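The complex appears here without one of its protein chains, the remainder shown in place.
== subunit A ==
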């Protein structure tokens, strides 16, 4: 028997409801877990570590001298999402990414949303992520964010909230795929007793997406993955995706521009490239157009791109839409472009330049987090629940001086999931990143990357800060009991 105690009642636990009641989606898993001895589980966890290290030695690339690789810890207890919950998440992600793509097309063309006064024009046009070079360029299928990673958390109220949209070069999908492979290898019996939606076709779906946005006149497009090189921390994923899709993994030096097209240098001569899945930031793509010192890019690429003779995925200039200052407007984008109510909530954000928001925030300062709009790294921030009355009073005066400079959010609580730790099994905080693909249509495989903060009480799930990953199971049908 494993004694699993929920952290406390201020967090939602994915497995246990109030009163130690196992949630329906975890029923099978919990009874399986009850039969497993702690020693056996520990051995399985050790086996996973060994296997990952071995695969890691073959695959995971960290460009260090020793040939040893850093591995992101993998937790053997899955994060299970019910079919009903996934239906909401899926519809919500599709809706959100559809609106974001419409928004990106709009701000580089007619700018209707600015004309309608929904977003102040200066917030877009002066944004560092807004690329003037993209104005008036028509992209295949009008898609900008072909691959989007939507970071979602579950709050103590049980609802899902979008924390941020990653529309530039979101990573982590290789862990989603590798984690599933590992779980199937370690616990085949669990896959027999659960009806879990597969994720293995993701590379195929990605290739279809990339081919679907090739320049219109190309019949059989050549797709490549563009990596900054083997010393990039996500190189493993770049190489993994290229090999899974069966396309070339290229570096900037492998590509060149000639007669208005992009070519790669091959042993049988130059070969035309039609779609570039780039894992390189805008600034490094083309030294002639952006950062002149970049050795990673392809001189002249932007000119071919602007002529529509090559497709760059994700498009140049998507950064403006996943900017922190634009995030509060995403629900309005959904209403404006789709005429729908948002299915997934934003973390409520009060923009203090709005009088009604200001009034509310001033009344509720002790329970809110207040941030400067352009602040970063936690500077100039008020954490209401942790602040003294004097600090709150002082901050109130700062807000009143220039309300437009502030936003406020409720204090967040990430849900927990049972996790294998040294002392046994204990709840740890998690988030979720599904990967949304936009090509012929907007779709996603049923799954995503679940990141877990392995340190007790920690809310930081990033791998650089001691975060790990879990396999994410989406049940095909919900268990009724």
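Couple of notes before you dig in:
Here is the rule we use: a contact is a pair of C-beta atoms (placed from the backbone, for glycine too) under 8 Å apart; a residue touches a chain by one contact, two chains touch by 3 or more; residues count from 1.
One rule holds in what follows: contacts and distances are computed from a predicted model.
Missing chain, UniProt protein name, picked from "Putative alpha-E superfamily protein", "Cytochrome c oxidase subunit 2", "ABC transporter permease" or "Sulfate adenylyltransferase subunit 2": "Putative alpha-E superfamily protein". Residue-wise, the contact with the chain that is not shown comes from A:254, picked out of A:164, A:195, A:208 or A:254. Touch with the chain omitted from the figure is made, among A:10, A:267 or A:388, by A:267. Of the candidate positions A:27, A:156, A:230 or A:325, contact with the unshown chain belongs to A:230. In the full complex, subunit A touches the hidden chain at residues 57-59, 61, 66-67, 230, 239-240, 242-243, 248-251, 253-254, 264-269.
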